[in-house]
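With one protein chain removed, the remaining protein chains of the complex are shown where they sit.
After this line comes subunit A, so read on.
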Amino acid sequence: MAAHLSSGRVNLTALREAGRRELREFLDKCAGSKAIVWDEYLTGPFGLIAQYSLLKEHEVEKMFTLKPGRLPQADVKNVIFFVRPRLELMDIITDNVLREDRGRSPQRDFHILFVPRRSLLCEQWLKEQGVLGSFIHREQYSLDLIPFDGDLLSMESESTFKECYLESDQTSLYHAAKGLMTLQALYGTIPQIFGKGECARHVANMMIRMKREFPGSQNSIFPVFDTLLLLDRNVDLLTPLATQLTYEGLIDEIYGIQNTYVKLPPEKFAPKKQGEGGKDLPTEPKKLQLNSAEELYAEIRDKNFNAVGSVLSKKAKIISAAFEERHHAKTVGEIKQFVSQLPHMQAARSSLANHTSIAELIKDITTSEDFFDNLTVEQEFMSGIDTDKVNNYIEDCIAQKHPLIKILRLVCLQSVCNSGLKQKVLDHYKREILQTYGYEHILTLNNLEKAGLLKPQTGGRNNYPTIRKTLRLWMDDVNEQNPNDISYVYSGYAPLSVRLAQLLARPGWRSIEEVLKMLPGPHFEERQQLPAGLQKKRQHGENRVTLVFFLGGVTYAEIAALRFLSQMEDGGTEYVIATTKLINGTSWIKSLMEKLEPAPF
């Protein structure tokens, strides 16, 4: 079930196991049969930890989605709410509890499991509604870092960026620090901590403080990680705004990957069996899980999309040849061998079929004129061309009322690549956007300004060219098929965040002091003492392991770039990636937009 988690340098199965243990312990606290009422958002992340079978073993008989009204009739002893600590959810729970039929017997016991943390504010809220007393167990399940893949962890906390940079609420940084403490408890103390940005500084401080306060936590595990690199998302606002051009990145840009699952239009996946005609064309989206457990996907996910076609065609030839073998199988032994390989071959074939279909879907989009035009403008901005005037393409898109998020992505990209827009240019865009999409979006524009994504240029200085040149963010001769640099993930642009990680490993940040000063927030280094017996003596040729933690989100293209560095011959460093949330430009901007409909409750 979770074999892919142990495939990497660090065996993340242990983390998953710890999560399962905690869940079982909680379930056993509520003795007897149970129904779980789910905050829908949580089912995805929980699915990565446990299956229904685990819950069933612990007497979970029914599961429902949280919604207002009367709870479904279910003859169970316990009703447990699995929820994020949010006030609007507390209102629904209140409604559920108040509508519970008090005449029923036997009565059902209520419990709440807060994920990832119990919230005093929520409990206060429930108290004010007069229902707090109805809950027997109120506990927390600290699902801080969820293993997504052999080298990837995410907190799946969608609002961290907004909370940190817009509302100065650092609660999720506290969770990040807690998650890192859990990780250290399992994988040993990380001797070296580097960081860049305000939030990174906070997290490092909290970690050091937590360690000091729980001296008992000094563990005797041999450290698996050599280095922790904490990076603020606002150090690199540029990267998520650009369109990702890796296979996985494009799947996410176009269809959105949620908790390793993607939903795709069903037409291309219709089973083509004879005699069925077109009578039962599926209408429900096709849902696929995407992770390294699938051999083919692991091979192509991080490639530039332009290099995917040739791999698929090569695979097709190999599989065809393998199936042809059956004609040559003459002896019983040969036939037996062929048959024994069949399941594997069939799995490979269905995997190839799926990815060929996905590649076709994506290709339809990447070859469209609008995709091309959009990308052209992005690349102009990133390479520093015409960033200081009103862009024609953006104006055209506004006039044709393209989706607002697309416009905002482009305008923000221009602003970031110009260290802020000239006041006149900014005002022009603002006016056009408000007139076309509605004045109420003034609130969203304000949020973007606060987050530093869209701003007037101050002091008339544009630092971006210096940063671009020093960090080599724009590479002219990019090789998409056989890349030799991380810039292949954006067909020319090398993600700033990953460049920082790369330069830290070699030759060290001292070489780029000047540029680091231009980027927001402090940069720092901390060391955590290890007991004498645990200090590592590196074998010759053994790679270092660095955990890169993106505070505020990371894109699939950045992950691809780090994996590329891990695989480089004599790169010397392997990377494990952690983040508060897997994002792309669209989901990121969306999280910063003002919700314009009144709250549903």
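Note that contacts are C-beta pairs under 8 Å (C-beta built on N, C-alpha and C of every residue); 3 or more make two chains touch, one makes a residue touch a chain; residues count from 1.
In this text, contacts and distances are computed from a predicted model.
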Record-based protein name (UniProt) of the chain missing from this complex, from "PIWIL4 isoform 3", "Spermatogenesis-defective protein 39 homolog", "Proteasome subunit beta" or "AP-2 complex subunit alpha": "Spermatogenesis-defective protein 39 homolog"
Residue among A:Gln435, A:Gln535 or A:Gln567 that touches the chain left out of view: A:Gln435
Of A:Gln337, A:Asn446, A:Asn484 or A:Gln567, the one touching the omitted chain in the full complex: A:Asn446
Identified contact with the non-displayed chain, of A:Thr171, A:Gln192 or A:Gln528: A:Thr171
